[in-house]
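Complex shown without one protein chain; remaining protein chains in place.
By written order: A and B. Residues from 1 in each chain.
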Amino acid sequence: MEALAKSDFIAKEEKAAKPFVLWRPSAKTGLISWLTTIDHKRIGFLYGASGLLFFIVGGIEALLIRLQLMVPNNTLLTSAQYNEMFTMHGTTMIFLVVMPIGAAFFNFIMPLQIGARDVAFPRLNAFSFWTFAVGAIILNLGWFMKDGAPDAGWFGYAPLTTRTFSPSHAIDMWVMGLQLLGVASIAAALNFIVTIINMRAPGMTMMRLPVFTWMTLFTSFLIVLSFPAITIALIEIMMDRLFGTNFFEVSNGGLPILWQHLFWVFGHPEVYILILPAMGIISEILPTFARKPLFGYPIVVFSGASIGFLGFGVWSHHMFTTGMGTAATAAFAFMTMAIAVPTGVKMFNWIGTLWGGHLRMRTPMMFAIGFLWMFMIGGLSGIMHAAAPADAQQHGSYFVVAHFHYVLIGGSLFALFAGIHYWFPLMFGRKVSEFWGKLSFWVIFIGFNVTFFPMHFLGLEGMPRRTFTYDSNMGWNTGNFWATMGAITLGVGVAIYFITLIYTYYKGERTIKDPWDARTQEWSLPNPPPEYNYAVIPTVHARDSWWYTKRHLDEYKKETSDHLKDDEGHGGIHMPFQSIYPFFAGCGIFIASVGIAIVDFADPAKYPGFWGPKVATTIVGGAIMFISVVLWAIEGNDGYHLHLNPDGSVRGEDHSHAKAH
Amino acid sequence: MTTAVATIDHHHDPTTTTGIPNKKLLMWAFLASDCMFFGCLISTHLIYRLHPPPGTPPAREVFSIELTSFSTFILLMSSLMMALAVNAIQKGNLKSLRWSLLTTIFFGCIFLGCQVFEFTNFVHEKHLTITNSILGTTFFTLTGTHGLHVLIGVIWLTGMLIYSFTGRLQEKDAIDVEMMGLYWHFVDIVWIVIFTAVYLLEYI
Partner (left out) sequence: MSAPATAAAQLPHAPEKSKFGLFVQIAMVLAVITGLELVTVYLPFAAWLLFTILVVLSAVKFLFVIFVFMHLKWDKIFCTILFFIGLTLAGGTMWALLKLFGAEASRPVTTMAEPPAAAVLVA
């Protein structure tokens, strides 16, 4: 063994080869630090800020819809503008608000909950964010162009989206934007799966994971397994639009219904992608503010898995009225009813958590309890849809609009708003005012219910969706008027919520560590957490690991000092280098996307043959992306080492033995 | 406290919770996703074969099963070469790695060449284009997307081959070659499915 170690052949191999590095960005503040960041906390912040910004955009789109529908035969928006509004409101809220805010929490909180210092692939994580940003921009460019914003609904049914019926670039931008968002989501989800499976602190077994981390895992599985369906659907429609293929071209054998199937194979798991993170957040907040462990942890986890799995078998309940045949309709109706069971189970477990607990009604708890009630109402209207004969009347009506807003606002949004208040002290070290938080909750709660409860009746009375106006003799006037009043109230509530947040971010009262006396590992960190997260990777002994630690402080102190000595013995804390290549790759993708979706085909008189502005732009963008990826690959995943003082402050950085771990 | 170890364990990474190297886990998760991707694309093709529009010529009159069997064989052999390449780098044998990578690339290019030949033949002699029929649309999109995956693989392999000459690729980097190998084998197994579902089934 020793002889081998000394031989020339082996010794040559052990000489550390220097990776090919053009630039090691090291700025910790300023624009460059944000463009080159690979820190999961900063990336989470970027996602969250983007989500909240687009919430305002989507909210304005919603208010314009409601103002248009406030009175019959209104002329605030033309029918064409109305189509753009409901399309972009839906697309924005789903893909640019709820998913990114969910991603913000996955990024910031999940690694802290499992005791990790970052995700498995930090540069890939940054790449996900930049690709998301490019997708968001491409989706919204239409507002500033003659083509206009996308206007074929957030579900983009063929043949409306074919070139014949949507000749402008609006739909090309919608297709390209969604495609990029899909790439970003899949990359991020792959990263989270590897992180949760492979980077847990010692003692953090799967059944000791916080429920939020479990839901992150299930959501990530849903993303990687459902997005490919819409990727294929988008490729097919794009090929029809760009190259004249026949996927949805009826005259040449195409079947537009295929679009519906492929879209909903993605679309149904997508709504579980929107709600599972919310369920995870609620499962953290209720135990904390009831001062009781989550009731039935294993069954809550198993139900999450069941919902994820069954979610792939129900997609055609969005298509009950398309004439699939009795057998298919019955099968999907049955599966849809089945999926209500694990959801109901979770509901009972949450109630069981509250039962007998010492409830402290802080703002996060208000939103969480609001979630329980509002999501349940949304679930009840959902189960009414599951009965296919009833759905024959409800489909395409405002009953559906009421259902999904109850589950998406009353469910997802309430939980995300709760999570923002809950984790704000950890992320920013400041506490949000109870008064303003609770006020925003009540205004939102009242406004939300006044907006959407009447829509149940409007739907049952026959008011169709996606229509820009209605006549005054339909019996819909009062419902619509009050829905608009509610929407305005909801807008005021959201404004109070946002202003409170922004104020607190800059001037809020500073708070102690762990102000809620919480249960999970992330609360053991200083607030805000240092760049390296854990000075010492914790050892986990039980579920609700921080709660356990607080009751076994001596054991914790001993383990911490032992591991601190170990880390120093191994050369300190390993930190990855920042990188510009994820951002550059995003820039390349942006240019290529503009080429594919926006630049017109060349005029054959000016550019005979293959080459022209469209091809050139796409190739230039692709080349920039390719070069960035190559440089990213060969710069290696090296890092530097941090040495800490016993109190956690940084004693020094060591770049001498840059080595990947 | 650890002496220089002459052998690296390529199948167990002690720094991860499960012992599976992160890159391997990432690639397997990605391949699960790619299964859904190709599953939907193959489904599209098969759906459109259920009720071909009247007047569609039978696919077996267009296809040349001998050529396709040959290219299937070529891709399988490239998989063998890829497995040998991973085997080589795991033993630190750079010379063997380079030859195996080169042959993998060579076979991959032969496969692509067969595809190009097949496509040109279908367009010019058999009058099947991507726009003139639903069969043409689904066939060319499906096999074209697969071919694109092969091309990406060939580019990746070529990059790895060039990198192996810079002295920066060492035995400890075997996981990168293994990860690339998983991708290449996946492209092969997708072709196994396509060969049966798209070609062979048209003959029975």
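Here is the rule we go by: contacts are C-beta pairs under 8 Å (C-beta built on N, C-alpha and C of every residue); 3 or more make two chains touch, one makes a residue touch a chain.
Values in this document were obtained by computation on a predicted structure and should not be read as measured data.
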{"item": "Among A:A328, A:L460, A:M474 or A:V620, the residue in touch with the chain that has been omitted", "value": "A:A328"}
{"item": "From A:R66, A:H89 or A:R117, residue that would touch the chain that is not displayed", "value": "A:R117"}
{"item": "Residue ranges of chain B at the interface with the undisplayed chain", "value": "1-2, 5, 7, 9, 11, 14-20, 24-25, 28-29, 31-36, 38-40, 42-43, 46-47, 50-51, 53-54, 65-66, 69, 72-73, 76-77, 79-80, 82-84, 87, 91, 178, 181-182, 185-186, 188-189, 192-193, 195-196, 200-201, 203-204"}
{"item": "Where the unshown chain meets chain A, residue by residue", "value": "116-118, 122, 197, 199-202, 221, 224-225, 229, 255, 257-258, 261, 265, 312-313, 316, 323-328, 537, 563, 566-567, 570, 574-576, 639, 661"}
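As a working rule, only the chains that are shown with their structure count from here on.
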{"item": "Mean-CA-position distance for chain B and chain A (Å)", "value": "31"}
{"item": "Partner chain B, residues of chain A touching it in the complex", "value": "1-2, 4-5, 10, 13-14, 17-20, 120-121, 186, 190-191, 193-194, 197-200, 204, 224-229, 231-233, 235-236, 239, 243-247, 252-255, 258, 262, 265, 630, 633-634, 661"}
{"item": "Interface residues, chain B side, partner chain A - complex", "value": "3-4, 6, 15-18, 20, 22, 25-26, 29-30, 32-34, 36-37, 39-41, 44, 47-48, 52-53, 56, 92, 130-134, 136-138, 141, 145, 159, 163, 166-168, 170-171"}
